[in-house]
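For this view, one protein chain was removed and the others were kept in their places.
All chains are identified by letter, namely A and B, in their written order; residue positions are counted from 1 within each chain.
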Amino acid sequence: MNREQLSRTLQQHGAVMVLGTLVIVGSLAFDSFATPANAASVVVSSSFLAIIAIGMTFVIISGGIDLSVGSLFVLGGVLAAYGSQYGMLVALLLPLAVCGVVGLLQGLVIARTGMAPFIVTLAGLLGVRGLMLAISDEGATTYLVKDRAFAALGQGEILGLSYPVYITAVLALAAMVLLQRTGFGQNVYAIGGNEQAAALMGVPVARTKVYVYVMSALLAGLAGALNAARLSSGVTILGIGLELDAIAAVVIGGTLLTGGAGGITGSVAGVLLLGVIQSLINQVGNLTSAFQQVVSGLFLALVVVAQRLLSKAQRLT
Amino acid sequence: MRRTELEAVLEARGVSKRFPGVLALDGVSLALRPGEVHALVGENGAGKSTLIKVFTGVYQPDGGELRYQGGPAAFGTPLEAQRAGISTIYQEVNLVPMMSVARNLLLGREPRGRLGVIDAAAMYGEAERVLSGYGVDTDVRRPLRTLGVGAQQMVALARAVSVDARVVIMDEPTSSLEPREVETLFGVIRRLRDSGIAVMYVSHRLDELYRVCDQVTVLRDGRLAHTGPLAELERLRLISLMLGRDQNEVRTEGLTSFSREHAEGDERGSGNGAPVVEARGLTRRHVLDGVDVSVKPGEVVGLGGLLGAGRTETAKAIVGALPLDGGQVLVAGAPLRAGSTSAAIRAGVSLLPEDRKAEGIIPTLSVRENIALAALPSMGRAGVVSEAKIDRIVEIFMRRLRIKAASPHQLVSELSGGNQQKVLLARWLAVRPKVLLLDEPTRGIDVGAKAEVQALIDELAREGLGVLLISSDLEELVEGADRILVLREGAVVGELSGDEVTEERIMATIAEQSDGRADA
Partner (left out) sequence: MAELTHDRGGPRGRVAVLKPQVFAWVQDYGVYAAVLALLLFNVLFTPHFLDASNFRTQLVQVTPIVIVSLGMALVIGTQGIDLSVGSVMALAAALVVLYLGYGWLPALVVAVIGGAVVGAAGGALVAYVGVQPIVATLALLVGVRGLANVLVPQLVEFRNPDLIALGSSSVAGIPVIVLIAAALTVIVLFVVRRTTFGRQVVAIGGNRSASELSGLPVRRVLLLVYVISGLLAALAGVLATARLQASDPTSLGMFIELSAITAVVVGGTPLTGGRIRVLSTVMGALLMQLLAATLIKHNLPQSWTQMVQAVIILAAVYATRKRETR
């Protein structure tokens, strides 16, 4: 394996490798780490972030960024809890419809006006949070999930893992196929890698961008709805800063923030990595959860520096 | 030849294109026939790129007619032109660097398997099969950017041809290829020609033109200078068509504003002490091949050569703006820190870059701020600028260079090209350089400003400034420079001084040397 291949492998699979190493080290160091219960708790608590990170992966590969997902997650939860009084179908469709419209608007503005995705979705973040507050009496009303079946969607378990884990797994697999094996996926890579060239190669740039933001918003809304089902209520204060966690997970997973490269596996590994770091820090005992943020931040910095160096190494051939 | 009797597949008839202030194309006609390789040549500003962009749907012509496959054609976008069968291979490969070779080659036409998803195995097999015909033998799963530029171009070419191209336009395809890759490319071009595809080949490497092209069209200043079979055109004649002017043209347009004695190279220019800047063995792969340049105080040294010969790169290398594989720059005998523009400027060497917009002006700042930019550290005390000092300098230079602006506070981006160029000259004069490297100082500016800039160069040299002058305008070079170094493919191939400094000798040096290489 030459240097270029090595650096490429590291970039693509580095997160998985580090994840594996951490799990092994953690298992050896702490008796209570490698227990089924602990593994299940890491996987379950990671699943919601993972769903958001899947959408974020598409957005970032296309060369954009979506800051609105945290707000959409909360909005999705509130709408699902509100909608659950009309049954399971409404509880699912209402958040998806509203979030989808938000994603559509953001995508259209980004694709048509050429305004920076960063700023458009920042406005989205604020606007959606405002919308969420407006329908929950300024956050004072917490709707409870009325529908049993819907609540079961978030709470039911198979083999000790709750449903959202399986839903996440299915979504991740579907996203992998979509990204790697369909024309749409190729178009996402192409516009993120070189938008002008992509346009010349016949890629429908604007349409692809719109789809990407709609998808991201839908997934964030879905994650919020599932979370509401799990908690049996539409909590209005969770999800703050979730967009940053999602971006961090995607970047740690090897997706370049400049677009054009990356993948779902890496992002899922990135999410799990954040979860495992948190779990390990809990194992150490007297460290607070704040310590996890320090490690995550350091880790993110290391990853982006490593990516810079790796991509320099690849260019030298 | 039979093929010249075929009807043209792509044709421009009297095409004109006007941009604010310039007529980039002035009634140009060009016919591209199936199965011919057609060379398009011309210096910077000749209108080649504009013509290509008209052919490929980037620009719409203002006048004249574009015909394709026997009927009138209008391409609204590059994609439209491409779908119609006109493919362009740019020197910076227009593919997606981070995607795999196979995915680039087959984007939009991937082989599908069950459920309509992409069949990866079939895709890689297909890509390998196609590319082997282009001499690209590589792992098609690799990201495109890990390939050499030559192989990347082959992928672009393969993609273009496989989307059923009738016309392939190649823009400087060999500028960064290894000799072996050039051979492969020529093989492919001949194969395209034999299969009835029309190829337009843009290059400044004359040897290559004579090896692969059948027809040639020469553009100059937006006008058609010549079109016809290449074999019938002598090399020296071709160069003079590209660079030179006819005798009567020189007479009607008059002389440059350089003073007479200057042009003849008096005692001041030659042998006045030690060189103030001396570059030794500047080397960079594919770009510069051991270039030596020296400039003495009060001397104007010209760099001649065709586009892509390494003139701009030489100037950039001297000021440390181009990373080098080898070589050294000495200022007044002391070596300059490599790769540091600010060290070069402090030592007294400044570059007026060729690309005014991208590398020269700061568009968001005023005329005044632009002039003061490089001299800021000397414009005040303890990091606080002295407005009075700046005002003084700005006033001096605005008056001396006759910069026409509503006020010093006008945005520089609102000025005409000529005035922007003067602002940049003022920026450099304000740091009192010992040597000024001028890369195409009069390109794209109006006649009046041009004369003023030329007179200024003359005046500065008389005051003892060393000048390195790069110009595609041979007349300007000959009349402005005391001594001329002729570059070709990144190497100095001739030095002309005294009576040798003539347009004919420059062209002969370029042609001679390329003959020499062709024989070797």
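Here, a residue touches a chain if its C-beta (ideal position, glycine included) is under 8 Å from a C-beta of that chain, and two chains touch if they have at least 3 such contacts.
Values in this document were obtained by computation on a predicted structure and should not be read as measured data.
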Displayed chains contacting the withheld chain: A, B
Omitted-chain contact residue, chosen from A:6, A:101 or A:298: A:298
Contact partner of the left-out chain, one of B:321, B:338 or B:491: B:321
Touch criterion as defined above, residue of B:7, B:234, B:325 or B:387 at the omitted chain: B:387
Hidden partner chain, touching residue among B:127, B:216, B:287 or B:367: B:287
Subunit A residues that touch the omitted chain in the full complex: 65, 109, 113-116, 118-120, 122-127, 129-134, 138, 195-196, 240-241, 244-245, 247-248, 251, 257-258, 287-288, 290-298, 300-301, 304-305, 308
Absent-chain interface as seen on subunit B, which is shown: 19-20, 22, 24, 44-50, 58, 91, 171-172, 175, 287, 307-308, 312-313, 319, 321, 341-342, 344-346, 351, 353-355, 357-365, 369, 372-374, 376-377, 379-380, 383-385, 387, 427, 444
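One rule holds in what follows: only the chains that are shown with their structure count from here on.
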Where subunit A and subunit B are represented by their mean Cα positions, the distance between them in whole Å: 46
Footprint of subunit B on subunit A - complex, ascending: 4, 8, 177, 180-183, 186, 189-190, 193-194, 196-203, 256, 260-261, 314-315, 317
List of subunit B residues in touch with subunit A within their complex: 78-79, 82-83, 94-99, 103, 107-108, 110, 116-118, 120, 143, 145-146, 148, 159
